[in-house]
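Got a structure for you, questions after.
The chains shown are only part of the set, and none of them has been moved.
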Amino acid sequence: MRRMSAAAASPTFVRSDHLILGGSAVAIALAAITHFTGSGDVLPFICSAAAVALLASLVGRSVEQLGDRFGPGATGVLQSALGNLPELFICLFALNSGLVEVVQAALIGSILANLLFVMGLAFVVGGLKHGTQKLDSERARQIIVLMVLSVVAMVIPSLAHYTHAPAADHEKTLSLFVSVILIVLFFLSLPASLRRSTTASEPQMEHEPPRWPVALAVGMLAVAAGAAALVSDWFVQALEPAMDAAGISDAFAGLVIVAIAGNAVENVVGIQLAAAGRSEYAFSVVINSPLQISLVLAPVLVICSQIFGLASLTLVFSPMLVASVGLAVMLAAVITFDGESNWLEGAALIAVYAVIASSFWWG
Amino acid sequence: MRRMSAAAASPTFVRSDHLILGGSAVAIALAAITHFTGSGDVLPFICSAAAVALLASLVGRSVEQLGDRFGPGATGVLQSALGNLPELFICLFALNSGLVEVVQAALIGSILANLLFVMGLAFVVGGLKHGTQKLDSERARQIIVLMVLSVVAMVIPSLAHYTHAPAADHEKTLSLFVSVILIVLFFLSLPASLRRSTTASEPQMEHEPPRWPVALAVGMLAVAAGAAALVSDWFVQALEPAMDAAGISDAFAGLVIVAIAGNAVENVVGIQLAAAGRSEYAFSVVINSPLQISLVLAPVLVICSQIFGLASLTLVFSPMLVASVGLAVMLAAVITFDGESNWLEGAALIAVYAVIASSFWWG
């Protein structure tokens, strides 16, 4: 099936590698210049946001190139573990600066952006080019069931808080308990993720033979991760002045801007797959990302915020965030079980996203 | 397929036309007499309610007779746009009289009445006559997915209000924004509605050859719409004295009485179809009506209330209305995806409707 001869003849760097590497270098340089020269409020923010998005893409590419050496399944596991690395850095620096509200909004916003906005765009693009598309793979339903379960666990501390249950006085302990449970679930879900990527019927895209030598892939991953950490710091520092200058509230900044900057590349991949008519694969890419946020990113941040003495992050989200994520997950479940998508459903999803985002517009 | 010769030989007015026309004339006359002579509190209300229901039916009949001349799809579009015309008039007059609570309850009540009460009756009637019935057509699932999405968008301003999100201070602006989005979705949904009615597998009922000349249909539509506007005014004027006389709260009046009077005829059609064993078609008729309420009627009323300086209508519904419509839509989704109905599910739906209505009984 694999054209090994073609793979052997393929160069180490292809065109898209050059674009990502070059783009990252330019964006980091611009971010550094605007950061250290203090070029106004908005320019440092835009440059560092672009650098974060490109470095996120570079991390993803390095993991891809690395993973196949250790068997096809390992890619999935590494991607699950490292895919949200840049977002993790941003949130850690934001917590370090006391921006708890931004981080909470960004966590929920990443779930909303994937389940509503990106899924909507994928349906519109796929639907307009290919008509009504099938979604109802067993893989998608497994992911969505796990996501519903993990999001329900994640919102219990908020429900206890807002229903004034006695547990509301112990929200830090309850949040830590839920976080540990979610991380245990993540480890339990790894075998299924491994099996999914191994048996996936998408050989040509998922198992493209790696072009980079192992040393290059590992080195690139280390460099990209380090640079992402550095630039995330600048991004967080630039965030507040930029939001103030533009008159944007903390909640909206986290919910929409940080969430979309942190997931930009994964989002593009989902939409490209939909445009290529591979709706089932696109769908499982789009819904896998929010699953990782609720199973890994949110609990890791809660635990880190306690261990490293950062601003205390709990799983008690503002009630509008809880309502939004509940509705988004329910809509995703309805759409998954419907088993078909068309551009009109996509437009309606984007409309729901716009309405929810607009309700966070005012500060 | 169409028996054109039979159609050519068919008379302009059939028996049911005569019943609707005669009934409308008598009801309007009685409504006028009781309205202008001030015959107590209850009689004017009953007569005007009957007249509104019959005129709603006449509007529907005129649109049917008109639509086929412009191709079968146009019927669907016209019905979508004009089907809720009498309810629109009632709500506009009610807003003009400052009855905001009645209008909000009537909007949600129309959705509840269709999704719970009428659907329940259709399941009971169809189930008792024909046993377990199939529902799971692609058409029904498309409608239900759109309805879930539009109802979610419609309740966001209420959620923002009750969660004390900052947007709660801008609820008029947020309601207008959501209304515009919903109307855009309605126009985007027209091609799919057109396609649905064109490809529908129900030729004999939907594409009955029109008997009325175009001029008659247009004239009848204009007369019926004008009369509906006139009688709606009387109905709204009679509503408050009648409710006071009967000791019924504003919320219950809107939720149950206005909602059922305004949808009486569509409701009967859905139940007749179920009785005839055409469960899938009955189901899509019953769930299409609430979709139009959330996509057209509610947003048009919000926008009109601002433009025409009526009592200000926003999409901030009372929390019990929000909870009820959320549960009703979720139940409709569960039942649609179940794909089968029987009389017991119908009885349970009616039970849920009775329980919700009873919770609005006290003023």
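Chains: A and B, in written order; residue numbering restarts at 1 for each.
The rule is simple: a residue touches a chain if its C-beta (ideal position, glycine included) is under 8 Å from a C-beta of that chain, and two chains touch if they have at least 3 such contacts.
As the structure is a computational prediction, the values presented were derived from the model and not from experiment.
In this structure file the full complex is assembled from 3 copies of one chain, 2 of which are shown.
As a working rule, only the chains that are shown with their structure count from here on.
Averaged Cα coordinates give chain A a centre that lies 42 Å from the centre of chain B. On the chain A side of its complex with chain B, the touching residues are 249, 251, 318-320, 323-324, 327, 330-331, 334-335, 337-340, 342, 344-345, 347-349, 351-352, 354-356, 358-363.
Residues 138, 141-142, 144-146, 148-150, 152-153, 156-157, 159-160, 163-167, 169-170, 174, 177-178, 181-182, 184-185, 188-189, 192, 330, 333, 337 of chain B are the ones that touch chain A when the two sit in their complex.
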